[in-house]
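Here the complex is missing a single protein chain, while all its other protein chains stay put.
Here is subunit A:
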């Protein structure tokens, strides 16, 4: 009989899969061709347990490899007809709809991922950008949520600018263009894993979640791997709260890899509730999120010298 403790053995074959060395059935063919990736760090099984995934300790290495090295979207970000501002406007509205409907965090990241994938795969009529966005959210709900929002209520939330039939047609079109490849482990799980590994305080995690969500508004963020994006948000949150020298351990990415991602998060956090880009800021200003966005703007303007 194998007790639960035996799967803690760090030499178990599945834990080494992230190095790409294990052979045979334990490695999927797709994984071999992936670029060099951060190795599964020690303490991964415990980190998974902290996330309520203790049943997956056996496959910890696989899960880690899968979520951390999930590839970013390739190629040019937006079709010429869609400017970053238009995309931001739609994403900002999706953030509001997502919050209003009380959906899971992953659903929002998947919706924006689907939107970006669709925009990369071809052209889109500008008038239909909002319809496209909400259809992506609807599809993301079908992937992630137990209870689906009513299509009629989604139409209502867009002030009736399209009908239910149009929404369902848009859904079919997205499925067809993306060839049903909707599965995407988003950066939110990466953030949870990294924060559990680093033992980050809840306050740091909340701030990092805010930074990560701000990055949704940036078209260029789709080109960053989810793991790197989450690591950048976490590293930034640590430095904002605990002083310039603090970085989360273990450092899976070098500062050189993370630093280019941070300016856009800092910029967005300092911008505050700009018209058309206010949703994330306002969402994190609410008391249930401890006014994180207000505190972040303050701390970024007047950096704290060291840990409190």
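We adopt the following convention: contacts are C-beta pairs under 8 Å (C-beta built on N, C-alpha and C of every residue); 3 or more make two chains touch, one makes a residue touch a chain; residues count from 1.
Quick note on the criterion: contacts and distances are computed from a predicted model.
With the options "ubiquitinyl hydrolase 1", "cyclin-dependent kinase", "DNA replication complex GINS protein PSF2" or "Multicopper like protein" in hand, the undepicted chain maps to the protein name "cyclin-dependent kinase" (source: UniProt).
Among the residues A:116, A:144 or A:218, only A:144 touches the chain that is left out of the figure. Residues of subunit A in touch with the missing chain: 1-4, 7, 13-14, 17, 24-30, 51-56, 58-59, 62-63, 66-67, 81-83, 85-86, 89-90, 93, 96-97, 100, 104-106, 122-130, 138-139, 142-146, 148, 151, 156-161, 166-169, 171-173, 175-176, 179-183, 185, 188-189, 192.
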